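Note that one protein chain is taken out, while the other chains of the complex remain in position.
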Amino acid sequence: MRVALFITCVNDTLFPGTGKAVVSLLRRLGCEVDFPAAQTCCGQMHVNTGYRDEGVRLARRFTEVFAGYEAVVAPSGSCAAMVREQYPKLVRQGSRGAAAIAEVAPKVYELSEFLLDVLKVDDVGAYFPHRVTYHPTCHSLRGLHLGDRPTRLLQNVRGLELVPLPAAEECCGFGGTFSVKNPAVSAAMGADKARSVLDTGAEVLCAADNSCLMHIGGTLSRQRTGVRVMHLAEILASTEEGGAQ
Amino acid sequence: MSARDEILARVRRAVEGAPEVAIPRGYRTATQVADLVGLFAERVDDYRAVVHVLPAAEVPGKVAELVAGRRMVVPEGLPAEWRVPGAVAGDSVTELDAADGVITCCAVAIAETGTIVLDSGPGQGRRAQTLVPDYHLCVVRADQIVAGVPEAVARLDPVRPLTWISGPSATSDIELNRVEGVHGPRTLEVIIST
Partner (left out) sequence: MSATFLGMPGNFPQNAAEAVQNSQLRYNLRKATHTIRGKRANVVGELPDWQELRAAGKAIKDDTLRHLDRYLLQLEEAVTRAGGHVHWARDADEANRIVTRLVQATGESEVVKVKSMATQEIGLNEALAAHGITAYETDLAELIVQLGDDFPSHILVPAIHRNRAEIREIFLDKMRPVPADLTDEPRALAEAARLHLRERFLKSKVAVSGANFMIAETGTLVVLESEGNGRMCLTLPETLISVVGIEKLLPSWRDLEVFLQLLPRSSTGERMNPYTSMWTGSAEGQDFHLVLLDNGRTNVLADEVGRQALRCIRCSACLNVCPVYERAGGHAYGSVYPGPIGAILTPQLRGMSSDLDASLPYASSLCGACYEVCPVAIDIPEVLVDLRAKVRHAPAERVGMRVAGWILNDEVRLAKAQRLATRFRKVVPKRLPGPLSAWTDTRDLPEIPEESFRDWWERNERA
């Protein structure tokens, strides 16, 4: 199966390792991976901060770049939710833009959805001998309704000990520009999330969104907790022969 | 332009061209409950009200026992077989405030929510009569109990003043925990007559 990788601007710029992990994982499962070079950003930051015009331009670019692909895989619940849930609200019903979105949006999958719902794989043959806890990020939980897909995948990783995160469904406080526009509340939420993570005794915090992990990880690091954060793709890409990177 | 006309004009301008709305009513409107009396009793009890389930023949005796020694308000139309000695009419607020309690029937009761509804009908009194006295004894006939809220709403007549009662007066204002006993009757006692 030929799939387009939508890397997302945050992963592209700051977390290329996640992208490489997706590529190696999908290839291991027999997919042909394409990276349309004209892709940039889904526009979520602009739309959600109140810059709709800029956001709409980026959304239009997205629909053009990814038109025609059978499946588009994004290692980000938040960006996938942006395309599927928010794009339709940016355009007038019945417009050309609406038709373009209706064409592309249903083919955009968050990684765990693609693995379980399209490839029908729940054991990706990964090996990761560590104690891990999983944070279901808000947009993957309440936007995409990923449910237990990510944890089903993690449970089948050899060597991995999955421990439940207390108050898992509570937002970590990242919220995009919320993290700098309301830094006090964001930090307070981040501190509580970090405490929940520490309570699990896990050495790795995993999630399907690097932006949330950047916030929680930055908090854990500032507190010198010694807990590291990893994107779901990176754990799933790890094998006995070594990591994806 | 009057305020009335101006508000109505603003409303009309605001919703012009808005789509019509269809109302889906896929919720339960006739719930089957195997043991209505049992469920109602359990749910009333959850509110920390006192509940007795008795055959109709034993109700007068239980009423007599419960009202003994209390100066009770007796609303018009209360069944004559419930004899309440020394009853007060309770026409003024002062009289009501001096009384120890009130005994009533009800219009309908809801099993799922443990609710009693009074509609000022026979034996139910004016609204103040069931409010000011500190003790409310209510006799519910088993055939007055319906399963859920929709069944109750269908039985009631909105022209009459209605009071829905679910347990004794309570508040959740202190740390969001329910505490019984504020301005309304602090004790609610319910006899379910089967």
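Letters A and B mark the chains as written, and numbering starts fresh at 1 in each.
In this text, a residue touches a chain if its C-beta (ideal position, glycine included) is under 8 Å from a C-beta of that chain, and two chains touch if they have at least 3 such contacts.
Every value quoted in this text rests on a predicted model; they were computed, and no experiment measured them.
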Exercise. Which residue among A:Ala4, A:Leu25 or A:Cys41 touches the omitted chain?
Worked result: A:Cys41
For this session: Sort through B:Val21, B:Ala34, B:Ala57 or B:Ala80 and give me the one touching the missing partner chain.
Result: B:Val21
Exercise. Going by the touch rule given at the top, which residues of chain B touch the chain that is not shown?
Worked result: 2-4, 6-8, 10-15, 18-29, 43, 46-47, 93-94, 97, 110, 112-115, 120, 126-128, 131-132, 148-150, 153-154, 158-159, 161-185
Exercise. Which positions on chain A touch the chain that was left off?
Worked result: 7, 9, 11-17, 19-20, 23, 35, 37-41, 43, 45-52, 54-55, 57-58, 61, 86, 89, 138-139, 142-143, 169-171, 173-191, 214-215, 217-219, 221-222
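The definition used in the following text is that only the chains that are shown with their structure count from here on.
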Problem set entry | Euclidean distance of C-alpha centroids - chain A vs chain B, Å | 52
